[in-house]
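Apart from one protein chain that is not included, each protein chain of the complex appears where it belongs.
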Amino acid sequence: MTQAVALAIGVQRAESPGLWTLAWRRFCRDRVGLASFLIVVFFFGLMAASGLHLIAADWSKEVGVNYAPPTFMGPEVADGGPSAPGSHGGERTGVENPFDPLAGVLAEIRAASGAASVAEAQSPTLVFGGDRWGRDVLQKTIKGTETSMFVGLVAALLAAFLATVFGALAGYYGGWIDDFFNWFYSVFTSIPYLLLILAIAAVLNQKGTLTVILILGLTGWTGIFRLVRAEYLKHKVREYIQAADAIGASHARRMFVHILPNVSHVVLVQLSLHVVLFIKSEVVLSFLGFGVGVDTVSWGSMLNEAQSELILGYWWQLAAATLAMALLVTGFSLFTDALRDALDPKLK
Amino acid sequence: MTFANSPETLIGIRDLKVDFRLDRTTVTQAVKGISLDIPVNSTVALVGESGSGKSVTALAILGLLPRENSTVPPGSQILYGGRNLLALAPGELQKLRGADISMIFQEPMSSLNPVFTIGFQITEVLTKHLGMTGRQARARALELLREVGIPEPETKIDAYPFQLSGGQQQRAMIAIAIACEPKLLIADEPTTALDVTIQKQILELIAALQKRLRMSVLFITHDLALVGEIADYVVVMREGDIREQGRVEQIFEAPRDAYTRALLLCRPQLTRRPRRLPVIDDFMKPGPLAGGNVEERSRGLRGDEEIILEVRHLGKSFYSREGLFGKREFKAVKDVSFKLARGKTLGIVGESGSGKTTVALTLLRLRGESSGEALFDGKDLLSIPQDEMMPYKRRIQIVFQNPYASLNPRFTIGQLLMEPLHVHRIASSEGERRDRVYKLLEEVGLPEVSFFKYPHEFSGGQRQRIAIARCLTMKPDVLICDEAVSALDVSIQAQVLNLLQDLQDEHHMSYIFISHDLAVVKYMADQVMVMNEGEVVEVANSDDIYRNPQHPYTKKLLSSIPQGWRGARAR
Partner (left out) sequence: MLSALTQPAVSHAADMSKTLRVTFQVAETGFDPTRTSDYYSGMVIEAIYDRLLTYDYLARPSKLVPLAAESLPLITDNGKTYTFKIKKGIYFTPDPAFKGKRRELTAEDYAYSIKRFFDPRNRSPYAFLFEGKIVGLDELGARARKAGRFDYDAKVPGLEVPDRYTLRIHLKEIDYGLSHILAFDLSGAVAREVIELYGEDTSAHPVGSGPYRLKHYARSSKIILEANPGYREKIWDFQPGDDPLDKEIAAQMKGKRLPAIGNVEISIMEETQSRWLAFEKGETDLEYQLWDVATTFMTADGKLKPAFLKRGIKLNRTVDPEITYTYFNMLEKIGDQPNPVGGYSLERIALRRAIAMAYKTGERIRILRKGQAVRAEHPIPPGIAGYDPNYVNSIPYDPKTANALLDRFGYKKGADGYRRMPDGKPLVIRFSSTERDRPYDELMQRSLDSIAIRLEIHKDRFPELLKLERRCRIMMRNAAWIADYPDGDNFMQLLYGPNTQQSNNACYQSPEFDKLYEKSKTLPDGPERNKLYWAMARRMEADTAWIMNDSRVRNMLMQPRVIGYKRHPALHQEWMYLDLDSSAGK
């Protein structure tokens, strides 16, 4: 019944070009989707600008006093907390050490330099506040965007690439190759996701962004694999593949030239979903201390710091990281939704 | 309008319009304001090609149009028993469905609920509409099953749809439909998916039921020949309009509308074999009248032609797991042998399950291991190792049945046609390949600009042309057409058959033409091979086989072909 209706409509459809243009047009009509797309583009722009050192290049400079409050709140009166009993304050100079072999050199240097080093002026307030060391929270948030998004994107690309190759091989060939990949997949999915990444992070002593990307990419391919494999199973028996076989196309050609374009929209949507997932995972990892190193800032490390700051009443770093994350994750998720709708529409 | 001499009208359709909304801006009119009457106790055939609006009309009667995107403007009416069905409340309409008006569909397998027994599905209608108790309903269901001719109804009543054959499923559907003795039975292409022998039986069943229950049947089909056998009245639709309607004898003997005439004459006839099949355009455009080209084409093998492909004792089995360690063998093809002459066409006919498609796919090495030999140009095609197959793949090609599935939806036509050139490294430069493709497009009758378009922008017939063009890129010696025109409308079918014939005349390709449609095969083939359950039943020149069938199965097949209108029938 539905086919008759579809036929009735299909024959009369006016000229319209390929899948992507169609999808783009459909996409543009979805206002929520467009808005979220703009948000995503904005964040991409931030990431690119930050990566090229156009903005937030000096995020690690201590431009404010420690725990500088946001400008709209006004400067803080006291800082650092109560004093300790019996503490020696102030500079100490001129304490002699008769055994010091460097005494002469040091005296020369001090005589030559004269004035003591001038401390850089530190602002009492910053736009969105300062962290423990007086670093600008806004700049940290931007730099954190770069880190988190970069990790999310590259890890998602890695996972998607692996999953597509595995899924293609498993779905297309079937037999023992499929059995092997299914076993492999089962091993990975039987372990709870967070525990899996924590376990691997603890074993890999190397710290840093690259490690985080590897961990996430090498463990996160399973969801996409399942879908790609199903798609390949479905398409492999379609007639156009039989036709390709009849023409003489090789297995590899059939897998990656003929079937892959029909599967790419699925992969794209999954890729987008996984970017969001990995951004969240990176934040969790960094929050727990397994993520990026001390010389890098990410939203997760900011949240990690915010832990101990919050009880002291310093909430701005938590707010900044949370806001940025919420905005990106929501925007990206809505964008993924709209993308999926555009690529796989139902008649409205 | 009502028919002359018409008895009482059961359903009156007045100015029915149906619009479909494609997206926010586009609306298409599927039915553009038609009026017709369905009299009581008679069979009305609603004939048209795809997109004519016939199914939509039928759905509109029962209120089964998809609610999200279809609209029926207020001016339209469907009158039954003094009420406008289009304006009925859903609850009221529900009481009518299944009880007063029922419907059977084209695909019985997908129309029956796979998780319920057919007994349950029949009794459901009985208990809901007639208020019978379970026991009464079951007894009545047994009666019905017997009436529609299902063997062993006591066991079959508890069978699930997948346990029945296609024909039995359709019978079960009919049983459900007539359980409440409706006044109108709408049958939407009920036999299109069935083999020709089964088709005959179902048609007879419907006719018998119509007579016994004195109900009206609205029979929707695209096959005019069928119509001639069963209908009292005929309504011809095209693109949402009614072109002609009237009593069956008038339509067949004196069609007034050009389109009707075109439909009648575009089908290959069993009696004649014109050099070119007439197409719709021959009738619709001003010019020489119907049957322009009456020159006949002769077909048949003399016996001294050059043999290009000789198949000896071809066999193919499929294995399935049985239990834990067992294997069950299913012999799809058992000992098939034939010879194919250069430049000639071998037709393979048979019903579903006869193995004809398997023969083709096995020859192409698309189905794995097989037994027997296929001698082609001195080599046995079936024993060449896979990595040496490439040069031979070029020389035997295939056009598949389903034009919607055999083209990669993500490739442009250009890419589709260039693909074989790339794979076989034909032509030395990209530019040369492009030129070849353009020439081919022209040869199959498609505009050059198709190069950049996608398959979904073309109709079924056009897609088959593209598929044919794809095969031609490799200049094959043998072209296998596996039900290549079966899914096409009559008018398009004629065009494609003409094209195929032109190409054969031009390039001297040999064809293996597989079809279940005997008329088409007779038209196209020089020799005909009849298959049944994996075996060759009879092989002969096409004229001989139709005039003088030897094997009982062949006879049975031939007698099942709908003849069309053959004069006044006893009523």
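As written, the chain order gives the labels A and B, with residue 1 at the start of each chain.
Please note the rule applied: a residue touches a chain if its C-beta (ideal position, glycine included) is under 8 Å from a C-beta of that chain, and two chains touch if they have at least 3 such contacts.
Nothing here was measured: the structure is a model prediction, and the numbers come from that model.
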Visible partners of the omitted chain are A
Missing-chain contact among A:95, A:195 or A:237 belongs to A:95
Sole touch to the unshown chain from A:128, A:166, A:225 or A:290: residue A:290
Subunit A residues touching the chain left out here are 62, 66, 78, 80-88, 91-93, 95-102, 105-106, 109-110, 112-113, 116-117, 132-133, 205, 207, 289-290, 293-295, 301, 304-305, 308, 311-313
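One rule holds for everything that comes next: only the chains that are shown with their structure count from here on.
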For the pair subunit A and subunit B, the C-alpha centroid-to-centroid distance in angstrom is 54
Within the complex, subunit B is touched by subunit A residues 1-2, 4-5, 7-19, 29, 238-240, 242-250, 253, 258, 261-262, 347-348
Residue positions on subunit B within touch of subunit A in the complex are 20, 22-24, 26, 28, 30, 50-51, 53, 55-56, 59, 64-66, 68-70, 105, 188, 361, 364, 366, 389-390, 393-394, 397-398, 400-402, 405-412, 419-420, 423-424, 452-454, 456-457, 459, 467, 470, 474
